[in-house]
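One structure is given below, encoded as structure tokens.
The complex is shown incomplete by one protein chain, all other protein chains being positioned as in the whole.
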Amino acid sequence: MMEWFSDNGLLLGLALLDGLSYAALVFMVAVGLNLVFGVLRIVNVAHGSLFAIGAYTAASIGIFFASLGLPAWAGYIALVLSALLVGAVLGPLIERLLLRRIYGHEDVLQLLVTFALFMILEDVQKLIWGVQPIMQDAPMKFLGTVDIPFGEDVIPFTAYQLFVLPGVAVATLAALAWFLRRTLTGRVIVAVTTDKEAATAMGIDAAKIMLLTFSFGAGLAALGGALASPTTSLVPGVGASTIVLSFAVVATAGLGQIEGAALTSLMIGLGRSIAVYFAPEFEVVVPYIIMVAVLLVRPQGLFGVLETRRV
Amino acid sequence: MKRETLLAIVGALALILCAWAIPWLKFVLTVALAKGIAVLGILLLLRAGQVSFGHAMFLAVGAYTVAFVAPSVPEVLLLLPLAALLATALGLVIGLFLVRYRDIFFGMLNLALSMVIYSLLEKMYAITHGTDGIRIAALTFAGVSLEREVQEWVMFGIALTLAIGFGLLVRAYLGSPMGRALAGIKTRETRLEFMGVSARLVLLFAYVLSALMGGVGGALVSMTTRHVTPQLAYWTSSGELVFIAILGGAGSALGPFLGATAFELVRVYAAAAVADAWQMILGGVLLLVILFAPGGVWGILSSKLKGRGA
Amino acid sequence: MTEAVTRRTAMLGAAATSGALLFAGGNARAQAKPTELRVGITTFLSGPASVFGVPAKQAAELLFEEINKAGGIGGIPVRAFFVDEAPGTDHLVGEYRRLVQNEGCQIILASISSGSCLACTPLSDEMKKTTLLWDCGTQRIFEEGPHPYAFRTQGYGTPEVLAPLLYLLKHKPDFRTLAVINQDYAWGRDSWELWKAGMDAMKPGVRVVAEMFPRFGATDYSTEVTRLLAARPDVILSTSWGGDLTTLIRQSTERRLFERSLFVMPIAEASLPTLGRTMPAGHIIGARGDHWNNHPSPKDPARLKRLVDSYRAKYNEYPIYPVHHMAQAISAMQAAYAKAIAAKGAGGWPNDLELSNAFRGLTFDTPTSTITLREDGQGLEDQIVGLSSFNDKFPFSVPKDMILFPAAMVSTPVGQKSTDWLKTLKPDFVSQVPAPMAG
Amino acid sequence: MLELKGVSVDIAGIRVLRDVSLRVPPGGRVALIGRNGAGKTTALRTLMGLLPTRAGSVAIDGTDATTVPAHHRARLGIGYAPEERRLFGSFSVRENMVLPAQVLKLAAAETARRLDAVFTLLPELRDLAPRRAAGLSGGQGKMVALGRALMVGTRAVLLDEPFQGLAPVLAQRYAEALKRLHEALPDVAILITESNPELLRPLVEATFVIERGEMAPG
């Protein structure tokens, strides 16, 4: 055991760094999904599409900015702008036109409505952005790389991956926790989550809160996509693979649990990168194994509250 | 009940007629019937209020059983029961764990396990040929190797027979004490326990039965398409099965077959009409059905028949 | 564009077809000249592989338009029926049947993915329908059994991997360690198996320090890049393509992996326009053929220029190799029909058997060279490999120091399996590699 | 103060209220009696705007409020304590009570004043204030729900079956609190539902009886 560590300890350290940035990206997508599920009780399959659209929009805006001759740091504005756009336009549109009609329906119908939306958005995306990979990595390049010592060697990591991704994730987590616990709007969201009708009776406009939450969740998905966009090239289908992963996070975390989503993302991120180093065959199944293992021990998810059945 | 029987007979005849008149539709309809059998399993679980968002894994197990065993035993009449047996065994193992969970956890765990199976099929390249999948050579039926045209008819016939058989089985099951208890899980699970009945066991039985039908459906699909790929187990395939269940309507054992036929036809014609936006059309159809005809095709047909009868 | 098919017309069409079949007795019937030549084309129109599929579809539309403007094939117009490969094989084999039995397609151009090809080719045997494998690369097709109605109008995995390997052995003969990072699917696995067989035969003792097969369609390679940075291999092989490859290259460039190791990327060509100036120079790149934009001595420079220019004019992007592969399949189709019609005499029209016979041994021109279809159906396409570099003419990387590998040299002989043949290669095989092309 | 005029309501396509009329005068104490399923809760939810009417009108303070959205009714000074106490379990008792005042954007001083008034009326809530609502017993929960309703209910409070499931001793205490409430705040109208008419007789001035969704002679 000790021998294994002295042989592989340094590699393990690198794996941790990689895992952290991956976890950050996973968290950014999963947290929005989790929030939406908490308030609307809808598993939004189209969340992956919102992620993809956020990424594409960010890249398009970034490319547009670059064509205007704006400096490289403007790329960051593009990222935020994309999240705002998706959150403020697409989110309300979907909630108003579609989701609002099916609140309170059977779970399976709600799930399928978003599945249908997912199918539609996949094609819409293709019609708008085409099929050739789109890349806009100015924000990543702008910050350059950081050399991490590795024995006698050094390993360059991008500063974007090392600082921006985990930084934004941690900031999002902290801001969300603060928002939900300390602000009135946050507490109102929690109230609607707990009991929509009781909340309405005390003067809360539940419909508005649901619209707000969904748009916010959509914005978070888009922000996740926007953050991922500088490191990757965008092709059709990026949404489909993202969404299953975030499902796993949500179920493992405990429904509606923000901190749970953070911890689960961390477990998945680290688990995956360790797998890539030492057992690459298992890389893809790591998130699901973690999920099954967690639910075996805690059937309500990591941070989930066991709902007691009244008799 | 009468309406259902009538509709079933008319439907079966219509299928045979279509398959005879339009040769290539025979293939599509065989696949539809096969998927319908698998969707019957989804229907069972829906009756218990549970959505399996990973049921395609049983389809894949059935299909890959055929793919692996066919080179040594290319006999339809042996492969079908074998596929059913293995899917049932997997259903039992997974089910023992899964029936402890409800609602979203049940759905997501099914999804996770199907993704594990998908990943294994994709990763174990040496055995499964990864995403390329495995080609299944021509099979024999009762020891006789058949011409392509005859083989297609035989597969269609088997699928239709099994569809009717499983349809009747599921109908009887849903009306039986176990089936009614299954529906009780949706509304009042605690009562089951206090009647001295293990709700988990009731659900497990349904789950295993649904796995069996998934396996049979998968085996039929593979024998018809004669090529299997891990895509069969991907989450979107599972989503399709749930889609079909709702499209057909969960009100009757006929629903899955109505749904599967409608689904395959819409998909095929949408793909023919707009090859690069067929997904959008399918999504649109799904939305329309949920928003305006939540009873699915069965709901529309049965209310029409009722209106006519009255 | 295909027209919307209503259910009724489909039914009528099918009824008519099946009726005709009953009377005419299938394949051997005398074939009347149809009013149009219907061509079924399967390609990726959605999903990650649509980066290849859509340009190919665009190429087919462009070329069919040109052909019809020039009077069609054998005097009748051609019409394409496109089918999306993305929904999966079970759907595709149904679509293949629809194309043949319902749409009445007389020839099928099948498939990008190996899985699709492996599923469609046996169907071509059963349905006796001539099928051109226009883009898939798997060596298994013709090495595992005969397919009398199937022809591949381009090269395949073995030459496409062997040529870059030979280029590497010539360019950097002293490398000692190698890592591979391929997509986890058939092509990624098969190409590595081919490479490894060839490398072990011609340069034994190379140490493989990492074998990585990230998920197909992966969006993040930072972990893999870290591992490659730590392992410091002399050479990194990647046969990845599409979004996967551009992501890998970008993440690797940013973290200076390209400065530590020499990359060999046998199908980099399709990603180069997307990468633009960010593609590092001096690495080995291939194009699954010889159709580079800066081919120094194409056989028909005017035709190459016309294809590139009209494609650019219509779609506002440079053609990538799937465009050329589609063009090759269409060229082959034109040549075979011409040959078959000539054999029948005036007014005749070939039936399925006669059409497929016309393809066997066919030689047809491409803008850059000629391709001959061997007796097993495999086409012999030359391979050009070079080092990535930049010039003023293109806004993206193009090869320099190009070596043209004649198809016959790098293709497995008929009747042998590629991995077995590659194992028989000797280190001195490298000495047969031609000198770089001038220009 | 509150009035239903010929109101009909459907739930899931089934008519649950038929031509129901009911009047609560300002400061009045009114009981709505009926067995389970008769439509009591539906009547209250209709008054709160939580269900749409099919026919008839709802008036608050003499003006038509049929189409006033549910969340605006709290603003009109109407508090509501649903049958199941439906507290926000993750909040403390104090937070449960303060939230409606915050939602109405009341000034901090006004919120504090109301809270204090409620504590004076229901002294046991003062001790419960820091406890998490999820941990309360049934009787305590009902008290908190009443207190929460009173935080916004400056004109009227609607109490849905407050005595349901309460042991006699607790029911007694709850009834006393209601008496104190009426004495301290005589302007606040009270509408209580109950299945047992005997229980409320000493507390109310008027009684309406509802049977199968229709008003019956009380």
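Here the chain labels run A, B, C and D in written order, and each chain numbers its own residues starting at 1.
Here is the rule we go by: contacts are C-beta pairs under 8 Å (C-beta built on N, C-alpha and C of every residue); 3 or more make two chains touch, one makes a residue touch a chain.
What we mean here is this: contacts and distances are computed from a predicted model.
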Which of "Arginine N-succinyltransferase", "Na+/H+ antiporter subunit A", "Sarcosine oxidase subunit alpha" or "ABC transporter ATP-binding protein" matches, in UniProt, the chain that is not displayed: "ABC transporter ATP-binding protein"
Among D:S8, D:S92 or D:Q164, residue touching the chain not depicted: D:Q164
Given D:G6, D:P25 or D:G138, the one touching the chain that is not displayed: D:G138
Missing-partner contacts on chain D, residue numbers: 34-37, 135, 137-139, 164-172, 175, 195-199, 201-202
Residues of chain B (touch criterion as defined above) contacting the omitted chain: 169, 172-173, 175-181, 183-184, 186-188, 190-198, 202, 205, 209
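Here is the rule we use: only the chains that are shown with their structure count from here on.
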Residual chain clusters - chain A taken out, nothing else repositioned: B, C | D
Farthest-lying chain, centroid of Cα atoms versus that of chain B: D
Distance-to-centre winner among chains (Cα means, whole assembly as reference): A
Euclidean distance of C-alpha centroids - chain A vs chain D, Å: 42
Gap in Å, rounded to a whole number, between the CA centres of chain D and chain C: 74
Centre distance in Å when chain B and chain D are each reduced to the mean of their C-alpha atoms: 51
Residue numbers of chain B (touch at least two other chains): 122-123, 276, 279
Contacts with 2+ other chains: residues of chain C: 46, 54, 213, 215
Touching pairs - complete list by chain label: A-B, A-C, A-D, B-C
Touch list for chain A against partner chain B, complex: 37, 43, 45, 98, 101-102, 105, 107-109, 111-113, 115-120, 122-124, 126-127, 240, 244, 247-248, 250-251, 255, 281, 284-285, 287-289, 291-292, 295-296, 299-301, 309, 311
Chain B - residues contacting chain C, complex: 21-25, 27-28, 31, 122-123, 125, 129-133, 135, 148, 221, 224-229, 231-232, 237, 265, 267-269, 271-276, 278-279
Interface residues, chain D side, partner chain A - complex: 45, 48, 50, 69-75, 79-80, 82, 86-91, 95, 99-100, 102-104, 148, 152
